[in-house]
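Excluded from the complex is one protein chain; the other protein chains are retained at their positions.
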Amino acid sequence: MDIDLNADLGEGYGAWRMGEDEALLGVISSANVACGFHAGDPSIMTRTVREAKLRGIDIGAHVGFPDRMGFGRRPMQIEIGELASLVTYQLGALAGIANAAGYRMTHMSFHGALGNLVAADAALASPLLRAVADFDPHLIISSSSSRAIEQAAGQCGLRVATSFLADRAYDDEGLLVPRRLPDSVIHEPQAVFDRVKRFLDHGYILTHSGKRLEMPARSILVHGDTPGAVDLARSIRQEIESGASHVVPMSQQLSMQESEAPKQT
Amino acid sequence: MDIDLNADLGEGYGAWRMGEDEALLGVISSANVACGFHAGDPSIMTRTVREAKLRGIDIGAHVGFPDRMGFGRRPMQIEIGELASLVTYQLGALAGIANAAGYRMTHMSFHGALGNLVAADAALASPLLRAVADFDPHLIISSSSSRAIEQAAGQCGLRVATSFLADRAYDDEGLLVPRRLPDSVIHEPQAVFDRVKRFLDHGYILTHSGKRLEMPARSILVHGDTPGAVDLARSIRQEIESGASHVVPMSQQLSMQESEAPKQT
Amino acid sequence: MDIDLNADLGEGYGAWRMGEDEALLGVISSANVACGFHAGDPSIMTRTVREAKLRGIDIGAHVGFPDRMGFGRRPMQIEIGELASLVTYQLGALAGIANAAGYRMTHMSFHGALGNLVAADAALASPLLRAVADFDPHLIISSSSSRAIEQAAGQCGLRVATSFLADRAYDDEGLLVPRRLPDSVIHEPQAVFDRVKRFLDHGYILTHSGKRLEMPARSILVHGDTPGAVDLARSIRQEIESGASHVVPMSQQLSMQESEAPKQT
Partner (left out) sequence: MDIDLNADLGEGYGAWRMGEDEALLGVISSANVACGFHAGDPSIMTRTVREAKLRGIDIGAHVGFPDRMGFGRRPMQIEIGELASLVTYQLGALAGIANAAGYRMTHMSFHGALGNLVAADAALASPLLRAVADFDPHLIISSSSSRAIEQAAGQCGLRVATSFLADRAYDDEGLLVPRRLPDSVIHEPQAVFDRVKRFLDHGYILTHSGKRLEMPARSILVHGDTPGAVDLARSIRQEIESGASHVVPMSQQLSMQESEAPKQT
């Protein structure tokens, strides 16, 4: 089995740093790059893209609310057309930086509060994924499991790569427990590792309430902004590779599937 | 003779408006669209691009310093690599919005204090035009007359369209008199019109000190943020069309020249 | 009867203007000054405070969400302690500018989406008015009618001056109809004037659904960002003064009441 290891990178701003980007870049296969609205700035984006190119790591736009002070984690009520423009702007900015670096953007994902809202609300997912498809129909949508996003993507002809957020609690619907609720984030590295192992070995995870939830993901998201994050990511990579599996970016997984698929006639 | 009429548009922000964009869109052939750093936001950019597409008007990125409070008119000392990233980011953002709207960006220009600095300093023009070329070598650089920009563009294989800023005073070197100096902006519509007429009829303008300066431009910039700007723009268009000349976007002028040029062998 | 005429001023940002501040300053008795988060910047605040001082007009802090792009009109979900700090910061900034100008701040009010949320939610009103009282217990809270605000102010020992928002629709509870709903803003000057006249003559207004609602206000808010706003404000002032009433700032009304009140023993 091929598994993508992805992480949110480039989440600093100006002189401020967040997470251990340099170390993570040696472990992951895909990077979700902040685009300057909730985090990231043009210099950081440029550095991140160049590093990713050197290592052959996929890059995607990590699109968030325009709220640096809140790191994109505070829900904002924004008119839908305006929100679609905010998404397009961020996609364009990262694609432009990738372009200038002689690289290409393969995917996008929604960050923080915007991510939670889109994953839970078809009325939001539908126009925003339409905005993504209008920008570039070949982009892969990287997302935690969400019926809203999957359906909206299907309607727009966009491919979805479900990602398992190893250190976040899931509810029984398969949605992320919002960050402001208790126990929404799993801080203990061993507990995170055990969740990954269960997922790799059996294909399911345990929800917030203890139920088994099938997790049809081919991608694992590791967070880089906690102590021990890099060690954890390395352990996960090692665990993947200790079996018969390989760490492979989503874009390669999908293009292999597509080339192997029987031609439609 | 073909003359391009261009204007800086989309210079509002959120609820704030600047200039009479709607009216100007009916007069000009090219729009320089603010990209969200000194002015403009994703919604305004989207509206401007859609309107321009409807009317077949060229759009370009109007790239400025990251300083909304100062409207990009305050010089900032930014490390050159960082500045290049800021340029690329803004180009990408507008190109992305154009792309999503099914349109294409044809040109770029530098705004305000950044524009003055780039036009006067080869050490700045060279890496920034390199950044533009890395992003898209087909973009036209729209600029007031500047040896620094022309040389840098030449080195990168970029085409320059010199624009005559009808309401701005020029020094004897052909550079714009900085806005903070007295009489740098000509507010009297008749005086602006007379300058345009002299340029159209004779190909030169009068500098700040009263000298004749040859103005090898095929493009006239009109500003939209002063009372009477739209009437003035209409008078200028009428004056152009009352002769044998036509109002034609730069991108069309240049592609006609190129197709007419004898093939290099 | 004494009536305060107040308006939201200083709502520009950098080069952007909003409303006809200069003209309104000649008509009103109190100004609610934007503090730099949803609108306003230090220069505009300084100019507004100096003008108000010259004319003896009361100034107050108009406190909003940190969202310039949305003009403070988009609801944001911000943790309550953080929100209290945002309020204190804005109060301090305007008080500091008033102080440096040799003037004093008399009141405060909440702007836009923050105003709607505070007026409707005691759980928000209570800690935010506590923050105001911690900053300065002598500040008057200027507000549309709201039980949440009145109760919270009472608990903190703060005085409330109810303001009648002449061009905004009210629901039957006396709360403002949110701006995103249809007919929430009354644009027709004559209709606004008629509402004011009914309020002045009879002390009540008509709600969205047509019911009579007692309006125990001694202050009328006029908006300055619509065409005809200044003429409307002048008509209202004339209407007030054509009876036996006078236009008097809230701070003077309240200090007269307090000096006339029988001493508590």
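For reference, chains read A, B and C in written order, and residue numbers begin at 1 within each chain.
Throughout what follows, a contact is a pair of C-beta atoms (placed from the backbone, for glycine too) under 8 Å apart; a residue touches a chain by one contact, two chains touch by 3 or more.
Here the structure is a predicted model, which means the values were calculated and not measured.
With respect to the full assembly, the chain omitted from this view is in touch with A, B, C. Of the listed residues C:86, C:119, C:192 or C:250, the one in contact with the hidden chain in the full complex is C:86. Note that of C:2, C:121, C:136 or C:239, the residue touching the chain absent from this view is C:136. Contact with the undisplayed chain is limited, among C:5, C:18 or C:45, to C:45.
Interface residues of chain B with the unshown chain, by the touch rule above, are 66-67, 69-70, 74-79, 113, 180. Across the interface with the omitted chain, chain C contributes residues 36, 41-43, 45-46, 81-82, 85-86, 88-97, 99-102, 131, 134-136. Remark: the residues of chain A touching the chain excluded from display are 12-18, 41, 68-71, 73.
By definition in this document, only the chains that are shown with their structure count from here on.
Chain contacts in this assembly form a complete graph, since each chain touches every other chain.
Remark: chain B and chain C have CA centroids separated by 42 Å (rounded to whole angstrom). The distance from the centre of chain A to the centre of chain B, with each centre set as the mean of the Cα atoms, comes to 38 Å.
Residue positions of chain C touching 2 or more other chains: 69-70.
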